[in-house]
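A protein chain is absent from this complex, but the other protein chains hold their places.
So, subunit A:
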Amino acid sequence: MTLNPSVLLIVLLGIGFPMAFTQSIVANTVVCCIALLYLITHHANLKTIGLVTLVSLPLALGTGWSFIAFGTGDVWQQAWLQVSRLFAYLYLGMTLTLTTKVKEMLLSFVLHLHLSPTFAYGLLAAFNLLPRIQRQVKIIRYSANLRGITYHLWQPQLYFKAILSAIQWSDDLAQGMASHGFSEGFPRTMTYQDKLPKWQWLLAGLLILIYLLLSLFL
């Protein structure tokens, strides 16, 4: 079964928020397992999952180590809690980002969660600009080279110019959208339609409830 992006977001928030306060390693591990299972059954890119896990491993170790080294009380319990929490957040987030397209996600939020269309289309346009921003950073570095200057990736000037370009684009884009009839605060037709049967909301509520019970009693 495939969950609607809006339902996934509610599950994400419903579990993610209490997760920041709960102390249950078991609950976090269960979240990790279910999230991974969902990812695998929905053909999420295994390479991406592996890479994200690999990159966050040293961060998790660092966090865990700092609790063992500097914590008080049951330091091992604290360390494992932090590590399991980190991965639970990671996999939970990926259930949304790796299984849905940005466009489907944003338009689903507009349909079911009352997200403003201005925000959704603005964000969508920004996502469509991402490859251009990468190219722009390359151009900015080269144009500096042409003038005898070198911008390194850590230099703020590089990003200052990138932001300037982005502001320029955003203004052009806003004008383009207005010229194509996009009007803030007015009704518009939505051709995008998706399935959201009622049971998915029930399932979301159930998942959140189970997490709360697990984290309270285990």
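The rule is simple: contacts are C-beta pairs under 8 Å (C-beta built on N, C-alpha and C of every residue); 3 or more make two chains touch, one makes a residue touch a chain; residues count from 1.
Operating definition for what follows: contacts and distances are computed from a predicted model.
The protein name that UniProt records for the chain not on display, among "Ech hydrogenase subunit A", "Abc superfamily atp binding cassette transporter, abc protein", "Protein DltD" or "Formate hydrogenlyase subunit 4", is "Abc superfamily atp binding cassette transporter, abc protein". The missing chain, though absent from the display, is touched by one residue of A:K47, A:H180 or A:K198; that residue is A:H180.
Across A:A44, A:V75, A:I139 or A:L212, the single residue that touches the chain missing here is A:I139. Even with one chain removed from view, subunit A keeps its contact list with that chain: residues 103, 121, 124-125, 128, 131-132, 136, 138-140, 142-150, 161, 164-165, 168-169, 171-183, 186-191.
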